[in-house]
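With one protein chain withheld, the remaining protein chains of the complex are depicted in position.
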Amino acid sequence: MRLRAQVKKEVVKVPLSVDERWDLIENISKQTVEFGAYKHTLKDAIAELTVKPLTGIPVAIAVIYGFWSFFCDFAGTLFTDGFMVKIFDEHWLPWLQSVFPGGLRNSFYALMVDAGHLEEGILVASDNCFEAFGVLTSGLFIVFGVVLWAILAFYLIFAILEDIGYLPRLAVLVDTVLHKIGLHGYAIVPTFLSLGCNVPGVTATRPLETRKQRFMMMTLLAIFVPCGAQIGIMQDLVPELMGWIFLTLAIGYLGFGFILNKIVPGKSPELIMDVPPYQMPTLRNIGRKLWIRTSGFLLVAVPFVLLGCLIVGLMYLTGAMDWLAAVFGPLLMVWFGVPSETVAPLIAGFLRKDLAVGVLGGLMAQGIMTTFQVFTSVILLCIYFPCLATFALMIKEENWKELLGSLASLVAMVFVYGGLIHLVGIILGVA
Amino acid sequence: MNEGEEKFGSIYFAVLGAVALAFGVAELIASAGEGFTWGILDSSGASDPLFLPWKAIILISVGFFYLSSVKDFGEVHQLAKAVMASIMIWIVAGMAIWSRIAGSIPGEETWFNSLEGFLASYAPPYCPEMFLLPFSLVIVYYVLKEGETGK
Partner (left out) sequence: MKILLMGHPNVGKSVFFNRLTGAKVFESNYPGTTVDFMKGWMRLEGEDVELIDVPGAFSLEPKDRAEEVAVKMLAENRDSVVVCVLDASKVERGLYLALEIIERGYPVVVALNMWDIAEDKNIRIDVEKLERILGVPVVPTTAISGEGFKELVSKIKEAAPVKIEGVIESASAVSAAASAGKEGGGESAAVS
């Protein structure tokens, strides 16, 4: 009752009496409020359906289903398998093998065209571009045969969803779920972008308000979100494992996000997004976005993939790869349950993830890995280190303390999560 | 729209919704195995078996959207549910067709497919959403009608 007394004591001088106030309100509302004047349009009603969870979630499932199946058929069935594999394996590779100076045992030939592989102790020429591992064969095949189409398909759909106005609504829909891990609905924008390429994904964390949010977002992107290049080439190599791969990464993303949110100090205020009405996308706008993003991707990817190819080739030739395999092999075998040869893709992965999966493809073709080992290796490739371009951007975007934090969480994450997957494999009896 | 049109829409989409729901449930049951084939109706289609349960969930939702729209069909929010259901069918059916187009252009050994091979890619059996597609287009008429009266 003390409270009431205090309130009473504070005599607040207000100019209007209750009646005067109601008169004023009546005057105002008479002029500004009209009943029966407005009618919801179909567009309003549809917009409402897409953000309410009960109807919005099925719609989101349909949209993502469309996204993914378009991606698979456009990049996989039509371009890569339909044309590119033929061009590269049946024409480009044999042609280079016949005209390039040197031969199987020549080092320069091995670096540029075909390193060959051992079959019952005899060095034989490769018959596809995954195995050949030359800069001009595997390098070009990965970029122009597989990855370019995946990126194109991805950014096309992304631009359409963005321009229609669906993306901010999807953000609103997942807002509540993401709050549980200290992120916001907006997080789906950098996450989706990263599914194309982590570089623009990391750039898209800039609108996030605090350093904590940016740090969390960048770390999660770098670890758990595979880029379109990687997805494209995984889809080409291990289509039957894709569901499990995405599930494992999604669990890691949410679980690790939850932990990071608890241990990283700082606030995470809401990022308020503009939610524009639905509209027809214009062809010009979509074309422009597609061009900017795809050309941006090529500028980053082409030099890195070719350089990476060269470095991995050199390491094989000089014996450095065998040495690394011998050193790290036991660790890989015991902790993660993958063969020591996996060192090679892991090295390649420092430069490019798509190249790394390509190298892994070469190992798979030799038949030295079980399905579960392939699965574990693919996950390891995703989470163990961001590609060089992403890492360079993170150096620029984070201060050294945050960068160290990112790296520390990365190392911890790889060992914990990689070990956990191995453990689950052992328990299930598939490892 | 007038009363007759509203009544027709309400009955029509009730039936379509029930069919979509039935297809969805059948696909969901079938997704545990290899999918089902029934005359020219084939749930497995050419697409990935991984997609099947998701497609089933979408078709079931489509069924519920249509069915919940039939009461007071002319009202804009009710109509919106039917429109949304149709858009969802267009997405899944569109992707099924796109999948066939993508598969039909390149040939097995040659660069491009032969004409026979190209045409054979479009032969039955068809997946359920492709059957629903033409029937779902009726909604376009109602959307145009709504656009007229809305102004």
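By letter and in written order, the chains are A and B; residue numbering begins at 1 in each of them.
Methods note: a contact is a pair of C-beta atoms (placed from the backbone, for glycine too) under 8 Å apart; a residue touches a chain by one contact, two chains touch by 3 or more.
All figures in this text were calculated on a predicted structure; none of them were measured in a lab.
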| item | value |
| --- | --- |
| Shown chains touched by the chain that is not drawn here | A |
| Residue among A:Pro94, A:Pro239 or A:Pro269 touching the omitted chain | A:Pro269 |
| Absent chain, residues of chain A that touch it | 2-4, 6-7, 10, 12, 14-16, 21-22, 24-40, 44, 47-48, 51-52, 168-169, 171-172, 175, 179-180, 182-185, 209-210, 261, 267-275 |
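Going forward, only the chains that are shown with their structure count from here on.
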| item | value |
| --- | --- |
| Chain centre separation (chain A, chain B; CA means) in Å | 30 |
| Contact set on chain B toward chain A in their complex | 47-48, 50-51, 54-55, 57-58, 61, 65, 76-77, 79-81, 83-84, 87-88, 91-92, 94-95, 98-99, 102-103, 105-106, 111, 143, 146-147, 150 |
| Residue ranges of chain A touching chain B (in the complex, touch as defined) | 39-42, 44-46, 48-50, 55, 58-59, 61-63, 65-66, 68-70, 72-74, 77-78, 81-83, 86, 239, 242-243 |
